[in-house]
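With one protein chain withheld, the remaining protein chains of the complex are depicted in position.
== chain A ==
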């Protein structure tokens, strides 16, 4: 499970992990200069691919509501540290129960 985003950063931008380490800096030093160039290019390509995959994963988790629990935990920790935090199972159940009570919340259009 990804760590919940630090809720104290409410003044800042949309809290997505957009700032990533510059991949080209991670090029490993190697004896042969041309091999080190290809190595650094491959490293930057794979790092970029991993970055994009991470962004897609973030988006899908947010869109499907999979990250709702993380947000809930972060919110409770920030605003009411004494409160008991529900387990994931209990939280997800409470969400579907709320939806049962008011079906207009999840309504899909024509």
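Here, a contact is a pair of C-beta atoms (placed from the backbone, for glycine too) under 8 Å apart; a residue touches a chain by one contact, two chains touch by 3 or more; residues count from 1.
Note that in this section contacts and distances are computed from a predicted model.
Student: For the complex's missing chain, which UniProt name, "Sporulation protein YqfD", "ABC transporter permease", "Phenylacetate-CoA oxygenase subunit PaaC" or "Carbon starvation protein A"?
Tutor: UniProt lists the chain left out of the view as "Carbon starvation protein A".
Student: Touching residues of chain A against the unshown chain: what are they?
Tutor: On the chain A side, contact with the omitted chain comes from 6-16, 57, 59-66, 68-69, 71-72, 74-79, 81, 88-89, 91-93, 95-96, 98-110.
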